[in-house]
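Here the complex is missing a single protein chain, while all its other protein chains stay put.
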Amino acid sequence: MSLALIAALPFLGALTPALTQRFGRSIATLTVALFTAAALALILNHLPAIIVGDTVTTQINWLPALGLNANFRLDGLALLFALLILGIGLLIQAYACFYLDKTEPYARFLTYLMLFQGAMLGIVLSDNILLLLVFWELTSLSSFLLIGFWSHLPQARQGARMALATTGAGGLAMIAGLMILGHIVGSYDLSTILTQKTAIQTSPLYLPALILILLGAFTKSAQFPFHFWLPHAMAAPTPVSAYLHSATMVKAGLFLLARLWPVLSGTPEWFWIVTSAGLITMAFAAKVALFKDDLKAILAYSTVSHLGLITFLLGLGTKAAATAAIFHILCHATFKAALFMLAGIVDHATHTRDIRALGGLRRAMPITFGLATIATLSMAGIPPLNGFLSKEMMLEEAAHTAPWVIPVLATLAALLSVAYSLRFLTYTFLGPIPAYSHSPHDPTPGLWLPPAILAALVVAIGAAPMPLAGWLVDAATSATTGEPIHAHIALWHGLETPALWMSLAAIGGALVTLGLYPALRRVWDATPKPQAKVIFDASLTALTHTAHTFTAKLHNGSLSRAFAAAVLTILTLGLYAYQSAESLPGSRALAAIAATPAVGFALMITAALAATALHRKRLLALLLVGIVGLILSASFAYLSAPDLALTQITVEVVTVALMLLALNFLPKITPHETPRLRKLRDASLAIGTGIATAALAYALMMREAIFPPISAFHLAQSLPGAGGHNAVNTIIVDFRGYDTYGEIIVLGIAALLIFALTESLLGTKWATRPDQSAGDAGDPHPIMLQTATRLILPMAMLVGCYLFLRGHNQPGGGFVAGLVFAIGFVLQYIASGQDWAAARRRIPYHAMIGAGVLVASFTGVGSFLAGRPFLTSNYTHIHLPPLQDFELATAALFDLGVFLCVLGAVMLALDALARLAKPQTAKDAC
Amino acid sequence: MSQLLILPVILPAILAGAIILIARNTLNAQRAISILGTIALLALAITLIQAPTQSYFLGNWPAPFGIALVLDRLSALMLLLTATLALIVLIHTIRTGWDTKGRHFHALYLFQLMGLNGAFLTGDAFNLFVFFEVLLIASYGLMVHGGGEARIRAGVQYVAFNLLGSTLFLFALATIYSTTGTLNMADLAQKLPQIPANDTALIRVAAVLLMLVFAVKAALVPLQFWLPGTYANAPGPIAALFAVMTKVGAYALIRFGTLVFPTDLPATNTLLASLLYPAALATIAVGALGTFGTRSLPRQIAFAAIGSMGTLLLAVSAFTPQATAAALYYTLHSTLATAALFLIADLTRCRRDGMTAALYMAAAIAMAGMPPLSGFVGKLLILDALRGDAIAWAAILIASLLTMIGLARTGSDLFWKSPSTEAPAESKTAILLCLAALATLTIAAGPITSWLTLTAEALHAPTAYIAANHLGGTK
Amino acid sequence: MSRLFPHPMLSATLFLAWLLLAGSTAINSLLMAALLATLIPLATQAYWPSRPKIRHPLRLISYIALVLYDVIIANIQVARIILFMPADQIKSAWITVPVDLPCPEAIALLAGTITLTPGTLTAEFSADNKALLIHALHAPDPDATRAEIKSRYESRLQRIFR
Amino acid sequence: MLTYALTFAIACFALALILNLIRLATAPTMPDRILTVDTMVINVIALIVLYGVQTHSTVVFDAALLLAMTGFISTIAFCKFLLRGGIIE
Amino acid sequence: MNLTIELLISALLIIGGSFGLIGSFGLLKLREPMQRLHAPTKATTVGVGASLIAAALTLLWQTGAASWQGVMVAVFLFLTAPLSGLMLAKAHRHLSRPDLPPTGTKAPWAGETPPKP
Partner (left out) sequence: MEILIAIAIGTLTACGLYLMLRARTFPVILGLSLLSYAVNLFIFISGRIKLNAPPIIGEGSQYTDPLPQALVLTAIVISFGMTAVLVIMALGAYLTAGHDRVDTDADPEDQA
């Protein structure tokens, strides 16, 4: 539990600044520092156990199904990193408190910083690689926020995005790599994985896993060629650079290499990939650092170089090299964090970071100069500082590694390291004083104390490595290698160590290099260099552009193309599904073709084709489609489907009215605008699908169902079970009344939608006014029409009642009845106008819909009273002398709901559309 | 048989009917009914999720002759997801006043919930069509709520495209009925294995057509064209609610793919899986490239939604219990994450302060599948379930990266580049609730996934589902 | 009574129509017919605000019989024109018929009669409803056609409607 | 005899439909086309009634009734469209 | 008796069919649009009317049950045909603008285009 608490503490701390910021920066800083310190204290609490080689673990089951568990472990390696993260974290918090300007959103900064701290701590404490991934990605995210902290600066935004893209990409590769690792082992728990060296290294998936994991580690630790993001991350405030980009986050990759060292290292693949990446990075970045003029850029490339050094050491795969690597992690964190802080101080004091504009600060800023000297010389690997010790160990390892190019490159890197360090120091602090805009001076202790503490460590560790750092290096290295290690760190190993001579050569070479610097600089400046940022930007821009173009071209807003794609897909896959299986030939006896239906179908087909061919003349096309509807209705009557005929006839009338209402506004002609090729494409798709549909229909009609259809039950139960002769109607109101329930709601919603949209249209200024020039005849309401419709309305209602009442036994029903009523009322609208008809409406159409839904619902709910499910029907025969007995069925009540809903919906929709035709009048609420 | 099963469908319908009948001109009453109704639905869903698999025989007609509702773990889960999302979105809508920008918002909203719940509960293929239509037409209404040129024009495309889908649905259902003589899904599950091996072509056609319908709803490439315009132009909260609409398609694909057309069915075999797999990959690609290459936030979220559907359906296409469980987890996650992003996008129209930025960050993290939120967990679950499939892994991971970069770019442009505008503080309650739900998904991932694992196992061995069909309807 | 039956003729028509539709004169049908014949006119009276006064309902029936007879006769005449008369010999004409009828219902009835009898067709009303524009398919003597309409139909209608 | 007469009548109305189709194709004006469709409706009503006679069933008479009651509405709506643009004013 | 009824029905059917055909034939044959308007009245009245009577008689004769719905069909056709005729005539006139005789009253024809304000 305590480890989980430790991991959680920084996150809890991240919550506090929002609450404490009102009390001022100091309080806010102290509060978060308290959390960091508490975590540190809890870590130190475990120190004695760790030093003797124990491992502290905590297990919390989080997602056992996946193997993602909140398992934490604290061993020597974790301890080393935890101390760096929390210790330097405390210093950074103090430094930042004084560093950031008063106008900056400091609370947010602290929150981000603590989020990062938590993520980083999480990485090193994770005992589950999936959990580690969680924290790993969190560091990418929180560093994105920190780099982009000065969000008003374009380079900050860009640097943040670059870091996120690069480390994010690596992180995703690492997810794959670590998951493969987990799959090889069968567990995602580090404790298990670390014991499975043989299984992992003999697995065919070892190499892919290795490469993917290394991608993650190298991007995070800015190894060549993924180093480019780090210098751009320097757009972050200096405390961030000091913390993330020197001491902690960039070391996460190294941590991972170290963490997995026992199971991944020792193979040729590991050796070659890791050492070459490290060595190249070390030498290459050192060279670049030599030619940079920005203080932070020099430090950034130096960081890259030192990370390369450590990577190189880890790649060697020997315990001694691992020891050196661990030790250098510690040393580098101390001097580099200090240097970043000092660079920040110089920046603050002089308002520049360009070393060509700096100089002579040793007098103006003696404290800074002193601290910088210590840290820089350590960076250069000058004895007796700690940097020297670890560099010696590195050179010693390099010297014993074949081929020769390795020690040579290592020495060269050391040489360059000395050179840029000296250049950094001398250009900034020595030489003449240039004209500063205002006189620079040492900062308040708040700013210089944190680097001073680190500098003290640099000196102390250099002076007494074994008592001060030996135990820590031992513990960490033991944890890394999985075997007890007792390092021997000393200033002097005797004259026969190659490292000594390599160091001397490096220092000497560096002095020569610095002497030749102007010449070298001219060569450098004249050499064309691939600018990583330019390449990155260009490729990202190209990728963005490609993605954008692709998306815009694909989703170009063309509905026709969307349709075409859909139709093609449906057709192709349908045909494929058919082609790829067998089918028995149909054997049903077919019905004979009578002449009259043949004429009818011919008429329908002709009308459909004509409507398609003549679709540009919209009114004509509508008329032709009307013919199709007419023949279809008649066909239903002919094909023993009288209910369908009734429905189709009435729906047709209302649809035509609706379309004409709309066509009143719309253009009457469709322009010629599609190219011939498009028409050809459309025609082929349409014809192909038509043929396929016809074939499918024919195939279905040719054969009986494989199983007896369930409708046999409906036919058998229609009368005894549902109390109606009309099996279609009993299905609609009873067997499948629930479908009908949904269907009337669809209709109701349609009406509400039309009403709502009309309302919103009435409230807006239209781009287009209806073109009324076409129909300018007088006499909007012919008297004969008015008079006749007065008779037709009651007659229609009578017919409606007739169809409603007999629906259960004969064709008809609530739906048709509702439509017939609606048609009667629509006629009033047509004959006498919207004003006239709407003024005579007694019941609001809305209410009819609502009432319809409620009547249908409560009819259904009524069966609850009998403990029966929704919509359970009941019917009874009433004997009331002298009347003949008649049937009362709950289905009729349900049908009444249908009736009301249909009537209300049709009328509401038409009324709304009619109101649209005269937007000048005030809205009349329904 | 518990009457509770029908309530998720008829309760919203009755409330909507009541709104139209008596409360259509009083906004406060509408809001009260709407909120209370949604809370009731949430309570119902919580009750039902603990219930065993059972059927509800409408009209008391026995299956397969009447229509049966079937409540199983999956449908209960979808009910819960819908109710949760609905409540969140409704709160946002009321607090931002979106419901005053047009008529009938609340009635349409309740009908929308009715349609969704009905689709999740039904055990009848044709009834599924009916409730698809209910939920679609309500969504049309909500989509154009408030009007405006761009929205209405996008609405036209949305409606037209879905009408094509609905027509296809009918073709498929007719083919199924014609060949098998039944519409009940459990009945189909029992009958299809008995189809003679030499006469499977027609049912295969039907299966493919049916799955294509669901693919339209799920925005599977190349049937995704309707989505970006619709989601980007819909009112913010409605776009958020629509996050669950694509899941209806996913739900139906899972339901039919495991119950009616499982991979061990001789007639269809792995036909559907093998079609779904490349389509899902293409969907991931289209979604990721769209998220990466688009600059307007709502559109970008729409593409991210497409991408997440691809990821989800990639998992579905494996048709293994483990992958299905992962897909279900991802369903919950991507619904809430998409919704959160849309709600935030709605907020950013007038407000881009630090708090909004933080909310955006959290939602974007979830959407991109970055830790610590559920997107990461979901992604890991799917990767784990698809182990050994390098293409799938690469697709998911690269898409995740592209989504992350795209959302980061938009976020930094939106919150860093353009100064935060001062506007009246709008409520963030709904967004916080949504993120809290995502956090819950993450923290409680253990119990949730073990529940989902059982759900997936039940889906792949649907004996309880089928058995529930034979237990009632005595009329 | 007039409040219960705002349009007695309508009620009668509906009563009869129901029996025709139901195809039965059983007690149930009669009751339902009576119910609907009462309720529907009440429900729709707002849509038929005026109340035409019919003096002689029986004469209305005989008028309808007359029209039916005329329809058959005229049909035969027009059939001959269509089938056998060369197109260029057909002398169509527009004829104005001044009318003097008390209510719109009567005017509509006249106009309908004219259209239903083949060969003539009501094409328009004057804005003040005092004249009908009639199109005659073949009217060598328009005045005669006008006179026949006035004497055969209009005068009868004048006597039926007040 | 009845059968022949019935067949004759059905054939007449079917033929009438074909004539309508020809008229539709050659009609010079929109009102002409509307008129033709109006006539088609009447012919279809007749055919439906005669089909009922042929099958001794009154089930289809309702369809004829509805067509007779509602068929003219489309005609009026189309005409009103030509006359006034709006069919409901 | 049977033969008489059969003859009667057959005659009605033949008359109905013929007039229906003549109506559609007239539609095709007549030259002027206004003339064509007269044609379908035949199908409406005698054509369908005779068929309906034939239908009623046949069903009465063959099934013994009278079907009076046909009467309602005829009622609706008679009620609505003048309306179609009027509106079609108006549409014709509006589009072709023939010279009309005066109304003989102070008012113009109702359908004449009102002067633009």
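Read from first to last, the chains carry the letters A, B, C, D and E; within each, the first residue is number 1.
The rule is short, and it goes like this: a residue touches a chain if its C-beta (ideal position, glycine included) is under 8 Å from a C-beta of that chain, and two chains touch if they have at least 3 such contacts.
What you see is a predicted model, and the numbers here were worked out from it, not measured in a lab.
Though it is not drawn, the left-out chain touches A, B, D in the full complex. Between the chain not shown and the residues B:299, B:379 or B:428, the one that touches is B:299.
From the set A:555, A:790 or A:846, the residue in touch with the chain omitted from the display is A:555, counting the whole complex. Contact with the undisplayed chain is limited, among A:45, A:531, A:693 or A:876, to A:693. Only one residue from A:313, A:611 or A:871 touches the chain missing from this view: A:611. Interface note: of A:52, A:519, A:590 or A:880, the residue touching the hidden chain in the full complex is A:590. In the full complex, subunit D touches the omitted chain through residues 55, 57, 59. One chain is missing from the display, and on subunit B it is touched by residues 126, 130, 133, 137, 140-141, 144, 147-150, 152-157, 159-160, 163-164, 166-167, 170-171, 173-175, 177-178, 229, 294-296, 299. If you put the missing chain back, the residues of subunit A touching it would be 548, 551-553, 555-560, 563-564, 567, 588, 590-594, 597-598, 601, 604-605, 608-609, 611-612, 615, 618, 621-622, 625, 628-629, 632, 635-636, 638-644, 647-648, 651, 654-655, 658-659, 662-663, 665-667, 670-671, 673-674, 682-683, 685-687, 689-691, 693-695, 697-698, 700-702, 704, 709-711, 714-715, 718-719, 724-728, 731-732, 735-736, 739-740, 743-744, 746-747, 749-751, 753-754, 757-758, 760-761, 764, 766-768, 809-811, 815, 902, 905, 909, 912-913, 916.
The working rule: only the chains that are shown with their structure count from here on.
Any chain touching subunit B that also touches subunit C appears here: A. Without subunit A, contacts among the remaining chains split them into B | C, D, E. Ranked by separation of Cα centres from subunit A, the top chain is C. Highest C-beta contact pair count among chain pairs: A-B. Relative to the centroid of every protein C-alpha atom shown, the closest chain centre, again from C-alpha atoms, is found for B. The geometric centre of subunit B is 56 Å away from that of subunit E, both derived from CA atoms. Contacts with at least two other chains are made by residues 775-779, 782-785, 788, 791-792, 795, 799 of subunit A. Across the assembly, subunit B contributes no residue in contact with two or more other chains. Interface residues of subunit A facing subunit B in the complex, by the touch rule stated above, are 61-68, 105, 108, 130, 133-135, 137-138, 140-141, 144-145, 148, 151-152, 157, 160-161, 164-165, 168-169, 172-173, 175-176, 179, 183, 543-552, 554-555, 557, 559, 561-563, 565-567, 569-570, 573-574, 576-578, 580-584, 693, 696, 699-700, 703, 705-711, 713-714, 717, 721, 734-739, 741-743, 745-746, 748-750, 752-753, 755-757, 759-761, 763-764, 767, 846-847, 849-854, 857-858, 860-861, 863-864, 868-873, 925. Residues 17, 19-21, 23, 71-72, 75, 78-79, 82-83, 87, 90, 92, 94-96, 98, 111-112, 114-116, 118-128, 130-131, 133, 135, 137 of subunit C are the ones that touch subunit E when the two sit in their complex. Within the complex, the subunit D residues that touch subunit E are 1-2, 4-6, 8-13, 15-17, 19-20, 22-23, 28-32, 34-36, 38-39, 42-43, 45-46, 49-50, 52-53, 56, 58, 61-62, 64-65, 68-69, 71-72, 75-76, 78-80, 82-83.
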